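These notes concern the structure reproduced below.
One protein chain omitted, others in place.
Presenting chain A:
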(Lines give C-alpha, C1' and ligand atoms only; values in the text may rest on other atoms or scores of the structure.)
Protein backbone atom coordinates (compact mmCIF):
# COMPACT_ATOMS: atom_id res chain seq x y z
CA UNK A 1 0.00 0.00 0.00
CA UNK A 2 2.54 2.53 1.12
CA UNK A 3 5.46 2.72 -1.20
CA UNK A 4 8.76 4.51 -1.22
CA UNK A 5 10.57 4.50 -4.52
CA UNK A 6 13.59 6.28 -5.93
CA UNK A 7 12.76 9.03 -8.34
CA UNK A 8 14.63 11.67 -10.20
CA UNK A 9 13.74 15.11 -9.02
CA UNK A 10 14.18 18.04 -11.32
CA UNK A 11 17.55 19.35 -10.24
CA UNK A 12 17.51 22.51 -8.25
CA UNK A 13 19.81 24.80 -10.15
CA UNK A 14 22.02 26.60 -7.68
CA UNK A 15 25.59 27.68 -7.84
CA UNK A 16 26.04 27.76 -4.14
CA UNK A 17 29.47 26.87 -2.87
CA UNK A 18 29.30 27.15 0.87
CA UNK A 19 32.19 26.09 3.05
CA UNK A 20 31.71 22.75 4.80
CA UNK A 21 33.77 22.05 7.88
CA UNK A 22 33.88 18.44 9.01
CA UNK A 23 35.78 16.98 11.90
CA UNK A 24 36.53 17.75 15.50
CA UNK A 25 39.25 19.09 17.74
CA UNK A 26 40.57 16.02 19.47
CA UNK A 27 42.29 15.80 22.79
CA UNK A 28 45.02 13.24 23.18
CA UNK A 29 45.19 12.63 19.47
CA UNK A 30 45.68 14.48 16.24
CA UNK A 31 42.74 16.41 14.88
CA UNK A 32 41.51 15.91 11.33
CA UNK A 33 39.53 18.74 9.79
CA UNK A 34 38.16 18.24 6.30
CA UNK A 35 37.22 21.34 4.35
CA UNK A 36 35.06 21.24 1.26
CA UNK A 37 32.39 23.19 -0.52
CA UNK A 38 28.81 22.28 -1.21
CA UNK A 39 28.14 20.92 -4.68
CA UNK A 40 25.16 20.77 -6.95
CA UNK A 41 22.77 18.14 -5.66
CA UNK A 42 22.26 16.56 -9.05
CA UNK A 43 25.97 16.43 -9.84
CA UNK A 44 28.15 13.36 -9.62
CA UNK A 45 30.80 14.98 -7.51
CA UNK A 46 30.53 14.08 -3.88
CA UNK A 47 32.24 17.19 -2.68
CA UNK A 48 34.51 19.94 -3.79
CA UNK A 49 37.59 19.94 -1.51
CA UNK A 50 39.02 23.21 -0.26
CA UNK A 51 42.72 22.75 -0.97
CA UNK A 52 44.40 26.04 -0.30
CA UNK A 53 43.25 26.89 3.18
CA UNK A 54 45.22 27.62 6.26
CA UNK A 55 43.68 26.14 9.37
CA UNK A 56 44.54 26.57 13.02
CA UNK A 57 43.18 25.65 16.42
CA UNK A 58 43.14 28.45 18.94
CA UNK A 59 42.73 28.14 22.69
CA UNK A 60 40.97 30.77 24.75
CA UNK A 61 44.28 31.16 26.55
CA UNK A 62 45.86 32.31 23.32
CA UNK A 63 47.78 29.20 22.31
CA UNK A 64 47.59 28.35 18.63
CA UNK A 65 48.18 25.12 16.72
CA UNK A 66 48.46 25.11 12.98
CA UNK A 67 47.15 22.23 10.93
CA UNK A 68 49.03 21.00 7.93
CA UNK A 69 47.37 20.17 4.64
CA UNK A 70 47.39 16.51 3.73
CA UNK A 71 45.67 17.03 0.40
CA UNK A 72 42.12 16.41 -0.68
CA UNK A 73 40.90 19.04 1.76
CA UNK A 74 42.25 17.23 4.81
CA UNK A 75 44.07 19.25 7.43
CA UNK A 76 45.75 17.48 10.32
CA UNK A 77 47.20 18.75 13.57
CA UNK A 78 49.87 17.23 15.72
CA UNK A 79 48.47 15.33 18.72
CA UNK A 80 47.18 17.89 21.19
CA UNK A 81 46.44 17.73 24.86
CA UNK A 82 43.60 20.13 25.35
CA UNK A 83 43.16 21.83 28.69
CA UNK A 84 39.75 21.36 30.25
CA UNK A 85 39.94 24.85 31.69
CA UNK A 86 40.19 26.37 28.23
CA UNK A 87 37.84 26.65 25.29
CA UNK A 88 39.01 26.12 21.76
CA UNK A 89 38.05 27.33 18.34
CA UNK A 90 38.96 26.83 14.74
CA UNK A 91 40.31 29.55 12.45
CA UNK A 92 40.14 29.04 8.71
CA UNK A 93 41.33 31.21 5.87
CA UNK A 94 40.30 29.72 2.56
CA UNK A 95 42.29 29.92 -0.63
CA UNK A 96 40.19 32.86 -1.85
CA UNK A 97 41.08 34.81 1.28
CA UNK A 98 37.82 34.50 3.15
CA UNK A 99 38.11 34.22 6.91
CA UNK A 100 36.05 31.84 8.99
CA UNK A 101 35.98 31.22 12.69
CA UNK A 102 34.07 28.87 14.93
CA UNK A 103 32.65 29.66 18.32
CA UNK A 104 34.82 28.79 21.30
CA UNK A 105 33.73 25.35 22.43
CA UNK A 106 34.40 23.65 25.76
CA UNK A 107 36.47 20.50 25.98
CA UNK A 108 34.23 17.53 26.55
CA UNK A 109 36.13 14.35 27.33
CA UNK A 110 34.23 11.16 26.91
CA UNK A 111 33.93 8.68 29.75
CA UNK A 112 34.97 5.12 28.83
CA UNK A 113 32.59 3.02 26.78
CA UNK A 114 31.44 0.42 29.28
CA UNK A 115 30.63 -2.18 26.70
CA UNK A 116 29.64 -2.75 23.13
CA UNK A 117 27.41 -5.69 22.43
CA UNK A 118 24.99 -6.90 19.86
CA UNK A 119 21.41 -8.01 19.73
CA UNK A 120 19.76 -10.15 17.11
CA UNK A 121 16.61 -8.37 16.04
CA UNK A 122 14.05 -9.37 13.43
CA UNK A 123 15.70 -7.67 10.52
CA UNK A 124 19.33 -7.79 11.42
CA UNK A 125 22.12 -7.30 13.85
CA UNK A 126 21.91 -4.36 16.15
CA UNK A 127 25.15 -3.05 17.64
CA UNK A 128 24.60 -1.38 21.00
CA UNK A 129 26.81 0.65 23.26
CA UNK A 130 26.57 1.16 26.99
CA UNK A 131 28.23 3.86 28.95
CA UNK A 132 27.82 5.96 32.02
CA UNK A 133 29.34 8.99 33.66
CA UNK A 134 29.46 8.79 37.44
CA UNK A 135 29.86 12.57 37.63
CA UNK A 136 26.62 13.07 35.63
CA UNK A 137 28.33 15.67 33.47
CA UNK A 138 28.38 14.06 30.04
CA UNK A 139 24.67 13.63 29.26
CA UNK A 140 24.89 14.09 25.48
CA UNK A 141 26.70 11.52 23.39
CA UNK A 142 27.52 10.83 19.81
CA UNK A 143 29.05 7.69 18.39
CA UNK A 144 30.68 6.79 15.15
CA UNK A 145 32.32 3.58 14.21
CA UNK A 146 34.57 1.72 11.83
CA UNK A 147 33.47 -1.80 10.97
CA UNK A 148 36.15 -4.10 9.63
CA UNK A 149 34.70 -7.16 8.01
CA UNK A 150 36.05 -10.14 6.20
CA UNK A 151 35.13 -10.95 2.62
CA UNK A 152 36.00 -14.04 0.66
CA UNK A 153 36.45 -14.34 -3.09
CA UNK A 154 34.10 -16.54 -5.06
CA UNK A 155 36.99 -18.87 -5.88
CA UNK A 156 40.26 -19.42 -4.12
CA UNK A 157 43.20 -18.55 -6.31
CA UNK A 158 46.14 -20.85 -5.75
CA UNK A 159 48.25 -19.42 -8.55
CA UNK A 160 49.95 -16.12 -8.95
CA UNK A 161 51.21 -14.64 -12.19
CA UNK A 162 54.86 -13.67 -12.04
CA UNK A 163 56.32 -11.09 -14.38
CA UNK A 164 53.48 -11.56 -16.80
CA UNK A 165 54.90 -14.71 -18.33
CA UNK A 166 54.74 -17.50 -15.79
CA UNK A 167 52.74 -18.61 -12.80
CA UNK A 168 53.59 -20.02 -9.40
CA UNK A 169 51.78 -21.15 -6.29
CA UNK A 170 50.81 -18.40 -3.90
CA UNK A 171 52.43 -18.07 -0.51
CA UNK A 172 50.10 -17.37 2.45
CA UNK A 173 51.10 -13.71 2.28
CA UNK A 174 50.06 -13.60 -1.34
CA UNK A 175 46.60 -15.06 -0.78
CA UNK A 176 43.73 -13.13 -2.33
CA UNK A 177 40.92 -15.32 -1.03
CA UNK A 178 40.33 -13.65 2.33
CA UNK A 179 40.33 -9.88 2.65
CA UNK A 180 39.32 -7.27 5.16
CA UNK A 181 37.29 -4.20 4.35
CA UNK A 182 36.36 -1.14 6.29
CA UNK A 183 32.94 0.41 6.50
CA UNK A 184 32.45 3.65 8.34
CA UNK A 185 29.35 4.99 9.92
CA UNK A 186 27.10 6.90 7.59
CA UNK A 187 24.23 7.36 9.99
CA UNK A 188 24.58 9.62 12.96
CA UNK A 189 24.13 7.83 16.28
CA UNK A 190 23.07 10.08 19.12
CA UNK A 191 22.02 9.39 22.65
CA UNK A 192 21.14 11.44 25.66
CA UNK A 193 20.59 10.74 29.30
CA UNK A 194 19.31 14.26 29.92
CA UNK A 195 15.92 12.96 31.03
CA UNK A 196 17.32 10.25 33.26
CA UNK A 197 18.03 10.31 36.95
CA UNK A 198 21.63 9.32 36.38
CA UNK A 199 23.96 9.70 33.43
CA UNK A 200 23.50 6.22 32.01
CA UNK A 201 23.25 5.17 28.39
CA UNK A 202 21.87 1.70 28.00
CA UNK A 203 21.70 -0.36 24.82
CA UNK A 204 22.14 2.66 22.61
CA UNK A 205 21.85 1.57 19.00
CA UNK A 206 25.04 2.44 17.12
CA UNK A 207 24.37 0.54 13.95
CA UNK A 208 21.83 -1.82 12.49
CA UNK A 209 23.28 -4.30 10.00
CA UNK A 210 20.75 -6.00 7.79
CA UNK A 211 20.58 -9.74 8.19
CA UNK A 212 21.54 -10.31 4.55
CA UNK A 213 24.47 -7.92 4.62
CA UNK A 214 27.81 -9.18 3.34
CA UNK A 215 29.27 -7.69 6.50
CA UNK A 216 27.91 -10.69 8.37
CA UNK A 217 29.11 -13.36 5.96
CA UNK A 218 32.19 -14.37 7.94
CA UNK A 219 32.60 -11.95 10.76
CA UNK A 220 33.18 -8.36 11.64
CA UNK A 221 34.94 -6.22 14.16
CA UNK A 222 33.43 -2.88 15.09
CA UNK A 223 35.37 -0.07 16.71
CA UNK A 224 32.95 2.30 18.41
CA UNK A 225 34.15 5.83 19.08
CA UNK A 226 32.30 7.85 21.65
CA UNK A 227 32.15 11.65 21.80
CA UNK A 228 30.54 13.80 24.43
CA UNK A 229 28.68 16.85 23.19
CA UNK A 230 27.32 20.05 24.55
CA UNK A 231 23.54 20.28 24.36
CA UNK A 232 23.83 22.76 21.49
CA UNK A 233 26.03 20.39 19.54
CA UNK A 234 23.59 17.59 20.29
CA UNK A 235 20.74 19.67 18.87
CA UNK A 236 22.78 20.40 15.77
CA UNK A 237 23.58 16.77 15.06
CA UNK A 238 20.03 15.73 15.85
CA UNK A 239 18.73 18.18 13.30
CA UNK A 240 21.37 17.09 10.80
CA UNK A 241 20.19 13.53 11.29
CA UNK A 242 16.56 14.52 10.87
CA UNK A 243 17.29 16.53 7.77
CA UNK A 244 19.22 13.82 6.02
CA UNK A 245 18.03 10.53 7.47
CA UNK A 246 14.52 11.03 8.88
CA UNK A 247 12.65 12.89 6.19
CA UNK A 248 9.66 12.30 3.99
CA UNK A 249 7.61 10.06 6.25
CA UNK A 250 4.10 10.86 7.30
CA UNK A 251 5.01 11.93 10.80
CA UNK A 252 8.57 13.04 10.10
CA UNK A 253 9.44 16.61 10.88
CA UNK A 254 9.83 18.93 7.97
CA UNK A 255 13.41 19.70 6.98
CA UNK A 256 14.70 22.92 8.33
CA UNK A 257 17.59 25.28 8.10
CA UNK A 258 20.60 24.22 10.05
CA UNK A 259 22.90 26.73 11.64
CA UNK A 260 26.23 25.50 12.96
CA UNK A 261 28.82 27.24 15.08
CA UNK A 262 31.13 28.43 12.31
CA UNK A 263 30.81 31.91 10.87
CA UNK A 264 32.23 33.75 7.92
CA UNK A 265 33.92 36.92 9.11
CA UNK A 266 34.35 38.29 5.60
CA UNK A 267 30.67 37.92 4.71
CA UNK A 268 28.58 37.43 7.87
CA UNK A 269 25.42 36.44 5.94
CA UNK A 270 27.15 33.57 4.14
CA UNK A 271 26.02 30.22 5.50
CA UNK A 272 28.77 27.96 6.79
CA UNK A 273 28.08 24.30 7.33
CA UNK A 274 29.50 22.38 10.23
CA UNK A 275 29.73 22.23 13.96
CA UNK A 276 33.06 22.05 15.70
CA UNK A 277 33.33 20.12 18.94
CA UNK A 278 36.38 19.55 21.10
CA UNK A 279 37.31 16.76 23.46
CA UNK A 280 38.68 13.33 23.99
CA UNK A 281 37.23 10.25 22.36
CA UNK A 282 36.89 6.87 24.01
CA UNK A 283 36.68 3.69 22.00
CA UNK A 284 35.68 0.05 22.36
CA UNK A 285 35.94 -2.85 19.98
CA UNK A 286 33.59 -5.79 19.48
CA UNK A 287 34.09 -8.89 17.35
CA UNK A 288 31.05 -10.67 15.90
CA UNK A 289 31.52 -14.12 14.39
CA UNK A 290 29.06 -15.34 11.80
CA UNK A 291 28.84 -18.62 13.69
CA UNK A 292 26.96 -16.92 16.48
CA UNK A 293 24.35 -15.52 14.11
CA UNK A 294 21.17 -17.28 12.99
CA UNK A 295 21.84 -19.86 10.29
CA UNK A 296 18.87 -18.56 8.34
CA UNK A 297 20.65 -15.28 7.69
CA UNK A 298 22.07 -15.72 4.22
CA UNK A 299 24.41 -13.08 2.87
CA UNK A 300 23.53 -11.21 -0.24
CA UNK A 301 26.44 -12.12 -2.52
CA UNK A 302 25.22 -10.25 -5.56
CA UNK A 303 28.68 -8.75 -5.81
CA UNK A 304 29.75 -12.11 -7.24
CA UNK A 305 26.96 -12.32 -9.78
CA UNK A 306 28.30 -13.59 -13.06
CA UNK A 307 31.23 -15.39 -11.53
CA UNK A 308 32.21 -18.62 -13.27
CA UNK A 309 35.28 -20.74 -13.88
CA UNK A 310 36.80 -20.70 -17.34
CA UNK A 311 39.36 -23.16 -18.60
CA UNK A 312 42.20 -21.52 -20.52
CA UNK A 313 44.65 -23.75 -22.41
CA UNK A 314 48.28 -23.32 -23.22
CA UNK A 315 47.66 -24.55 -26.77
CA UNK A 316 44.14 -24.17 -27.92
CA UNK A 317 43.20 -25.04 -31.49
CA UNK A 318 39.91 -23.46 -32.41
CA UNK A 319 37.59 -25.61 -34.60
CA UNK A 320 38.15 -24.95 -38.29
CA UNK A 321 41.33 -23.04 -37.67
CA UNK A 322 44.01 -23.09 -40.36
CA UNK A 323 46.69 -25.72 -39.88
CA UNK A 324 49.34 -24.75 -37.41
CA UNK A 325 47.20 -22.14 -35.66
CA UNK A 326 47.56 -22.40 -31.92
CA UNK A 327 46.02 -20.00 -29.46
CA UNK A 328 47.95 -19.54 -26.21
CA UNK A 329 44.94 -18.79 -24.05
CA UNK A 330 46.80 -18.69 -20.73
CA UNK A 331 49.12 -16.06 -22.02
CA UNK A 332 46.39 -14.15 -23.73
CA UNK A 333 43.91 -14.04 -20.84
CA UNK A 334 45.72 -14.81 -17.62
CA UNK A 335 49.20 -13.42 -17.98
CA UNK A 336 47.66 -10.18 -19.23
CA UNK A 337 45.57 -9.93 -16.09
CA UNK A 338 42.23 -10.11 -17.88
CA UNK A 339 41.46 -13.17 -15.77
CA UNK A 340 42.66 -14.32 -12.41
CA UNK A 341 44.16 -17.84 -12.29
CA UNK A 342 42.64 -20.26 -9.83
CA UNK A 343 44.41 -23.58 -10.35
CA UNK A 344 46.04 -25.75 -13.01
CA UNK A 345 44.06 -28.25 -14.98
CA UNK A 346 45.15 -31.31 -16.95
CA UNK A 347 41.98 -32.36 -18.62
CA UNK A 348 41.36 -32.15 -21.56
CA UNK A 349 44.78 -30.62 -21.98
CA UNK A 350 47.17 -28.72 -19.82
CA UNK A 351 45.69 -25.41 -18.85
CA UNK A 352 44.64 -23.09 -16.12
CA UNK A 353 41.20 -22.60 -14.59
CA UNK A 354 40.58 -18.90 -14.23
CA UNK A 355 37.86 -16.47 -13.29
CA UNK A 356 37.18 -12.81 -13.64
CA UNK A 357 39.32 -10.71 -11.29
CA UNK A 358 36.43 -9.50 -9.15
CA UNK A 359 35.46 -13.12 -8.54
CA UNK A 360 38.89 -14.32 -7.58
CA UNK A 361 40.83 -11.34 -6.24
CA UNK A 362 39.51 -9.81 -3.06
CA UNK A 363 42.32 -7.29 -2.90
CA UNK A 364 40.35 -5.36 -5.46
CA UNK A 365 38.08 -4.50 -2.52
CA UNK A 366 40.23 -4.59 0.56
CA UNK A 367 43.44 -5.69 2.12
CA UNK A 368 44.60 -9.28 2.32
CA UNK A 369 46.55 -8.53 5.48
CA UNK A 370 44.68 -9.75 8.52
CA UNK A 371 44.29 -6.82 10.92
CA UNK A 372 46.10 -7.17 14.20
CA UNK A 373 42.88 -6.98 16.20
CA UNK A 374 41.24 -9.74 14.19
CA UNK A 375 40.43 -12.77 16.27
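Rule of thumb we're sticking to: contacts are C-beta pairs under 8 Å (C-beta built on N, C-alpha and C of every residue); 3 or more make two chains touch, one makes a residue touch a chain; residues count from 1.
Just so it is clear, contacts and distances are computed from a predicted model.
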{"item": "Options \"Sugar ABC transporter permease\", \"Sigma-70 family RNA polymerase sigma factor\", \"Pyruvate dehydrogenase E1 component subunit alpha\" or \"Carboxypeptidase-like regulatory domain-containing protein\": UniProt name of the undisplayed chain", "value": "\"Carboxypeptidase-like regulatory domain-containing protein\""}
{"item": "Residue, one of A:135, A:163, A:256 or A:347, that touches the chain absent here", "value": "A:256"}
{"item": "Option touching the unshown chain, where A:111, A:219, A:274 or A:360 are the choices", "value": "A:274"}
{"item": "Residue among A:54, A:69, A:109 or A:187 touching the omitted chain", "value": "A:187"}
{"item": "Omitted-chain contact residue, chosen from A:203, A:349 or A:370", "value": "A:203"}
{"item": "Missing-partner contacts on chain A, residue numbers", "value": "1-9, 12, 14, 16, 18, 20, 22, 34, 36-41, 46-47, 122-123, 144, 184-188, 193, 195-198, 200, 202-203, 235, 237-240, 243-245, 247-259, 271, 273-274"}
